[in-house]
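Shown here: the complex without one of its protein chains, the others still in place.
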Amino acid sequence: MATASQRTFVDRFPDEAAVVKANFLVAFVALGIGAFFGLVQTLHRTNIVRVIDSADYYTMLTGHGVLLAIVFTIFFLCGFFHWAIARSLDRPAESKLFSWAWFGLMTTGSALAAIAILGGLVPNLGISADVLFTFYAPLQAHPIFYIGLAMFIVATWLAGADWFLSYRVWRKDHEGERIPLQTFMVLTTMIMWYIATIGVAVSVVFFLIPWSLGLIPSVNPLLTRTLFWYFAHPIVYFWLMPAYMMWYTILPKLSGGRLFSDPLARVVFLLFLLLSTPVGIHHQYLDPGIAEGFKFIAMTNTMFLLLPSLLTAFTAVASMEHGARQRGGEGYFRWLGALPWRDPAFTGMAFAGILFAAGGFSGMINAGMNINYLIHNTLWVPGHFHLTVGTAVALTMMAGSYWLVPQLTGTKLYSRPIGLLQVTMWFIGMVFMSNAMHRAGLAGIPRRTAEPQYQNFDFVTPIGSIFELRVQIALGGTLLFLSVVLFLFNMLLTSLGEESDRPVDEYLPAPLSGAEGSPRILDNLTMWTGIAVLLVILAYTLPVAAIIQNGGGLFGGGLPVPATISAGLDLATTALTGAVNTLVGVIA
Amino acid sequence: MEIHAYEKLWLALALVLIVGFIGTITYGAAGAGIDMIDDKGGTVDPTTLDDHPKFGDPGIEKTGENQYDVYVVTRQFVFEPGTTQPIRVPEGSTVTFHVTAADVIHGFEVVGTNANTMAIPGQVAEFTVEFDEPGEYGLLCNEYCGSGHHVMEGKLVVMEQSEFDSWYEQQQQEEEN
Partner (left out) sequence: MAVDSTAEGSAASPALRADGSGGVPADAATQNSSSEPPVDSIVGTADDGIVRQIDHDDFDPVGTLVLVLIYMVILLSMWVFMYFIEFLGRGLTVVG
């Protein structure tokens, strides 16, 4: 009995483990290629080593962004969520075929987009997609880039359906029970994703695909850009939620403790569901054609979005502290020494959390409406997101793999010391690279530029020198690439290892403060979805209407109409959204 | 719902922090007078920019005592003016920029300053900047705009008043001829 329940995940759910493994495989291949492109770029733009033509820099940059921020993160997420649903509901997926179908569609979509991007490196092929991760029109990619993207998005919708289906079937046998925490997290994240991806789906299907096929002559660039950001800020939380889920449900265990509070974890995920989407305009603070009032609304929503992250910081650290104290830790600070620093899964996640605290600060600057003039489109911004998606998410996923992958392969981690070295190298490499990027951004050095060395002027930095910043960026980027190589090597040898009875300690302890003490309304997903949709409608209806009206209609190219947005209406919307935000704050 | 006292304290501090941030930004807008790029610049048809009364021949135009308008067209991979000719403005002036894009989305960044905007086809970014001392600034495109993005740069020169006046007069005469 006891041995049966202690069997490893692959023994209990062999079919699910196969799907998870396939997702991780695609994720890791993308990680390897994307990281290699990153190495080429870090050496190229700092003028340390230039092996490619500067025009190809943008092809590689597109590849780096799409392969890492879309393919790596989201395939990993799908594998992780598939694991979490089977594990926390303790039931296999309803249809193996359906799981493989969404995986197949997602992989096909990714492959099409990758072909379009990499085609740019082959002269005379006529296929390219040098449009970067943001694919702002009127820059145009080959149609298969957009088609691949659309297939990918649809596949993620199907994956979500797979998990919702499992939940519905589970619910029939478990009337009145609280939703298991990991399932709760998966479902709220997917609801957010459904709301968010409507933006990119509309943009790609109605505008970009017909336009790239020549069916419509032009698009309204501000409209497709706004639809992109409607989708692409919540995607930030789509990356982050699996990391948060690991911090809430796995990190406490890795620390030797228990989750501090289950109810607060639910509140945090609900806040992300509500606030992730009506904030995208904060990426457009310096866009003409959008009234200041709308930017202010986006900012207040964004600032309130700090709340769930700050709560997470407390809960995650408290859960670690619980572990440290159970392991004999004492004092105000000395308990930190009692944490299991020799475990790469723990240490990687802890490092990720530390750098996320720093990235949180630069994110607060990014969120501040007018201070955006200081850093908009400078190297500060990639400095920021290499701490967030590039570390909080990527390093947590790699660290989590040290604990997850043995459950899927039934083999022990090949080398714990290499794992420890890997996460430490990532930490050090990122400290070099991102601090230098932030400082370079303050000096005005632009992001996304192959040769940020100009004829007419020099950049100045108050402390240190521009050369020193370049060296730090190149050194940090190189360490990060080597870290990925070590990670992939360790994963490969782990999967080739011998089967073990106890490949990993899989047991997850119950939270200190369980769900039973929290209001049942937290589990009312229908209601929360309704509020989330309402907030999106409030935040986006007027700006989008104005953009369509003033920007020459849905497809651009029409006659300009003077911009007149009623100031009164503007004020009313600000007040309304502000009130809702306060309400949400109070409920929390 | 039971929340630990320490976490309640943290929650309260976090809310204060958030309100403090929003307060700072509001102070910057209302107190320090920092205006956002918004929709006041209106729109323009990017396909007929050459026929536009202002963007057809972009440059500087005097609108009042120490008041100027500067029209800038961004296109792959130049600022007009800015790249082949620097943008020239006099010291002690208040200059309203009108920046648009002819082909794809560009950026307009006066290096090392807070003058920074997106240039989007069909939209006009209108913003006002005060120039005090004579000097030179770099100008760069900070939004990827194609394979030559990294060569898209220029210069902005703040001239002494007398020097500027004679240059401006000469410009006016050339146009009339």
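We just call them A and B in the order they show up, numbering each chain from 1.
Everything below uses one rule, namely that a residue touches a chain if its C-beta (ideal position, glycine included) is under 8 Å from a C-beta of that chain, and two chains touch if they have at least 3 such contacts.
Fair warning: this is a prediction, and the values are worked out from it, not measured in the lab.
Colleague: Looking at A:211, A:247, A:403 or A:555, which makes contact with the chain not pictured?
Modeller: A:403
Colleague: Which of B:110, B:140 or B:159 sits in contact with the chain that's absent?
Modeller: Of all options in B:110, B:140 or B:159, contact with the hidden chain holds for B:110.
Colleague: Among A:154, A:364, A:482 or A:554, which residue is in touch with the absent chain?
Modeller: Answer from the full complex: A:364 touches the omitted chain.
Colleague: Please identify which residue in A:48, A:442 or A:554 touches the non-displayed chain.
Modeller: A:442
Colleague: Counting contacts across the full complex, list the positions on chain B that touch the omitted chain.
Modeller: Touching the chain left out of view, chain B contributes residues 4, 6-7, 9-10, 13, 17, 20-21, 24, 28, 32-37, 94, 96, 110, 112-115, 127-132, 137.
Colleague: Spell out the interface residues on chain A facing the chain that's missing from view.
Modeller: 1-2, 5-6, 12, 87-90, 177-178, 180-182, 249, 253-256, 260, 262, 313-314, 317-318, 321-329, 331-333, 335-336, 339-340, 343-346, 357, 360-361, 364-365, 368, 370-371, 373-374, 402-403, 406, 412-416, 419, 442, 497-498, 500-516
Note that only the chains that are shown with their structure count from here on.
Colleague: Which stretch or stretches of chain B touch chain A in the complex?
Modeller: Result: residues 1-4, 6-7, 10-11, 14-15, 17-18, 21-22, 24-25, 28-29, 34-45, 47, 99, 103-105, 107, 109, 111-126, 136-151, 153-155 of chain B touch chain A.
Colleague: Quick one: which bits of chain A touch chain B in the complex? Just the residue numbers, please.
Modeller: 54-55, 58, 61, 130, 132, 136, 138-139, 220-222, 225, 260-261, 263-264, 284-292, 295, 299-300, 303-304, 306-307, 310-311, 314-315, 318, 364, 367-371, 373-374, 376-378, 443-444, 446-452, 454-460, 513, 517-519, 546, 550-552, 556-557, 559-563, 565, 585, 588
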